[in-house]
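Presented below is the structure to which this report refers.
Only one protein chain is missing from this complex, and each of the others stays in its spot.
This part shows chain A:
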Amino acid sequence: MVATMPDVLPLVDDFCTKLNRRQVEGSLDTAKLALVLLRQVISAQRIPPNASAGVLIDAIKTVGVRMIAANPIELAVGNIVRRVLHIIREEDASLATTVVSGVTVAVDSDDEDNLDIREQASSHAVAAANRNVLRAPSLHNLLESNPSPVKADVTVASTGDSTDTKSRSGDKNSRSWKLKHNVIESINIMLNELQEYHLQVAEQALEHIHQNEVILTLGRSRTLLHFLLGAKKKRSFQVVVAEGSPRYQGHKLAKELTAEKLSTTLITDSAVFAMISRVNMVIVGAHAVMANGGVLAPVGLHMVALAAKRHAVPFVVLTGLHKLCPLYPHNPFTLLNDMKSPSEVLDFGELSDCLNGTTGGAESHVFNPTFDYIPPELVSLFITDTGGHNPSYVYRLVAEFYSPEDIVL
């Protein structure tokens, strides 16, 4: 499948090498780049007129598996791949329903543009309806006893094919073209969402931060910065920033907040427990949100979450939907942690005398994990671009944005 799109291959290779070398880091950047790359893959992929979305899905899967393997720790890559697959399936289904349910006004028309507009309008309505069909079965859907979405898709497509192959091959061609077009449109929308999700999150700040509150955070995240600045427009409050060793991103955040005239206090990570009793809310960013509501976050946050729990302080996690991972952290190898170079923790020269056992003494080791796993029961609230959610609601979000058949690639 991949062989049919030679122009994109070098790009994929390049991206994979960058991921492998850890030259692309941070879930937002990775997600954006992955999405742009997948868009290129889709536009380069030639779909034979008679084939359904399967070709496209296979192509994305092959590329996706390689990208995930290049850096399995960066879960955002897998999330993006799965969401693109979901988009393809959804668009395919919506087109199929258009054909079958006889909204055939469009088909009769010869004018391409006309067709486009009308079909667009209709497909939106249908897609909305269809989303219900594709969603994980709710009680209502179960009672309706619809056939499973995949089956419906396949049968619909096949019947459509068998009846119209000869007479409407031109239309078929335009259908695959339409599929591609719609998918790319949706990806563009998603890209826009990615670019602006932190603004969406920040808009909700006023609902959560109140006058004269004390907010504690650890490390730095862009979403967090915008969130705090969003609240600052109408409220005055204090921020306590834990520095977040060994990367000390907290220093940077404290500087940025002070520059914006927010009253800021910088503390060491070890002082978090001492401070937590004076804090009204803990707000942090995340690396990934797992399907059970657990969070992968910069190292040190588990400790903060436990401290917050002990003092019944709400622990709020800001996250974009691209960080939402459909995997469950049951398998220890899904919960990969990135072990970075110990040189961030301590200078190599300082310890070079006790690093090896060749002197006869015991060896000392330095570990530098990047992430903590915070179990869902320690999280009070997720604030995403679509609003606030409980950890127990995360599985519903997953069902909305991912197709169950894509979870294992």
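Assume contacts are C-beta pairs under 8 Å (C-beta built on N, C-alpha and C of every residue); 3 or more make two chains touch, one makes a residue touch a chain; residues count from 1.
Note that in this section contacts and distances are computed from a predicted model.
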In UniProt, the chain not displayed here, chosen among "Dynein regulatory complex protein 1", "UDP-arabinopyranose mutase", "Proteasome assembly chaperone 1" or "Translation initiation factor eIF2B subunit epsilon", goes by "Translation initiation factor eIF2B subunit epsilon"
Touch assignment to the omitted chain, from A:268, A:343 or A:390, lands on A:343
Which of A:22, A:278 or A:311 touches the chain that is not shown? A:22
Take the complete complex as the reference. Which residues in chain A touch the chain that isn't displayed? 10, 13-14, 17, 20-23, 69, 333, 339-344, 347-350, 352-353, 355-360, 363, 365-366, 368
